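Apart from one protein chain that is not included, each protein chain of the complex appears where it belongs.
Up next is subunit A:
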Amino acid sequence: MSVADYVSLSGVTRRWDGRGGVEDVSLRVPAGTFTSILGPSGCGKSTLLRLISGLERPQAGTVRIAGRDVTHEPASARGLAMVFQSYALFPHLSVRENILFGLRVRRSAAAEREARYAEAVAMLGLEGLGGRRPAALSGGQRQRVALARAVVSGHRLCLMDEPLSNLDAKLRQSVRRDIRALQRRLGLTVIYVTHDQTEAMSLSDQVVLMRAGRVEQAGSPVALYERPATAFAAEFVGDPPMAMIDGAALGEPGVTVGVRPEHLAAAPAGAGDLAGRIVGVEYLGSRTLLAIGHPAARGLVVSLPGRVAHAPGETLGLVAPPEHRLRFDARSGRALGGAGPDGGGRTGPGSAPDLARRPGPSP
């Protein structure tokens, strides 16, 4: 383990009666970075976060924070802050008392408390709300109070469990930027759980993609997007998701070929590598998405700029440029060498080399 890793997990397992939870997870989070834990519902993201926080104890493996083995230490001794999905604000305390709760129970000096409070309130735009109870706040304000409580603690590590899931889309975007700015400004190490891949991609230095309790792939957003280790990762990351085409249809039997929508090009019917019928047209203003039905492909979407004249029912030819094809083993779903512009690189900087080894069945 390098000194720069603020949090590191090795071989951590926590399951319930052999089901659910997380299994054999190893993870490294460098100090001062933003790491997202991404995955579908029920894949063990919250469990992983709770294992790091100490709210849950592992059955196997070790958890290290700031170079210290904290596997058997309670949450209160781990020196970290956490923002809960439900915010977990104390309903009987004012905003001010909520934010200062930790400093009070840890009996820090009044002067320091005041200074930190003023700083956090200014940072999160909570001026004038100090006397209110959480029930008298909007969702976004509550969210910011929860953030302020984490900031005021002064801990270097902050865990967040889907903190934005209760906010509307617009607010979510702005708070998302606030969180990122805050993390940079304070040099915090943040581990952020989300099931929203856009959120993970836009915020993170490192994305840890999980699936069924295991780490599917860990790496930078770029690595995940451009060099997915498995077909699952390829399909989970990106919006709209990568199209998966049975290799036989493209003259490459035995593999599944993945192509990102932006790399698929339309061609006149009859020309191109594939021909399919348009089953849906989605006009998004700056671009139009055409959903194509083809018996050997899944999630075929072509993204065309501006407005287009195509209508559902038409037949369209598709070009899948060979240099943009990612190839996955048709059985195991693992990426095959030679895929993508940079070759079959699997993991990004700051991630353990063995993180992406899990073979998954082809979806």
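We adopt the following convention: a residue touches a chain if its C-beta (ideal position, glycine included) is under 8 Å from a C-beta of that chain, and two chains touch if they have at least 3 such contacts; residues count from 1.
The rule is short, and it goes like this: contacts and distances are computed from a predicted model.
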| item | value |
| --- | --- |
| Omitted chain, identified by the protein name its UniProt record gives, among "Carbohydrate ABC transporter membrane protein 1, CUT1 family", "Succinate dehydrogenase flavoprotein subunit", "2-oxoglutarate ferredoxin oxidoreductase, alpha subunit" or "Cytochrome C oxidase subunit I" | "Carbohydrate ABC transporter membrane protein 1, CUT1 family" |
| Hidden partner chain, touching residue among A:Gly18, A:Pro91 or A:Gly337 | A:Pro91 |
| Omitted-chain contact residue, chosen from A:Leu48, A:Leu80 or A:Val215 | A:Leu80 |
| Selected residue (touches chain absent from view) among A:Ser26, A:Ser153, A:Gln197 or A:Thr288 | A:Ser153 |
| Touch residues of subunit A, complete complex, unshown partner | 53, 55, 74-76, 80-82, 84, 86, 88-93, 101-102, 104-106, 133, 149, 153 |
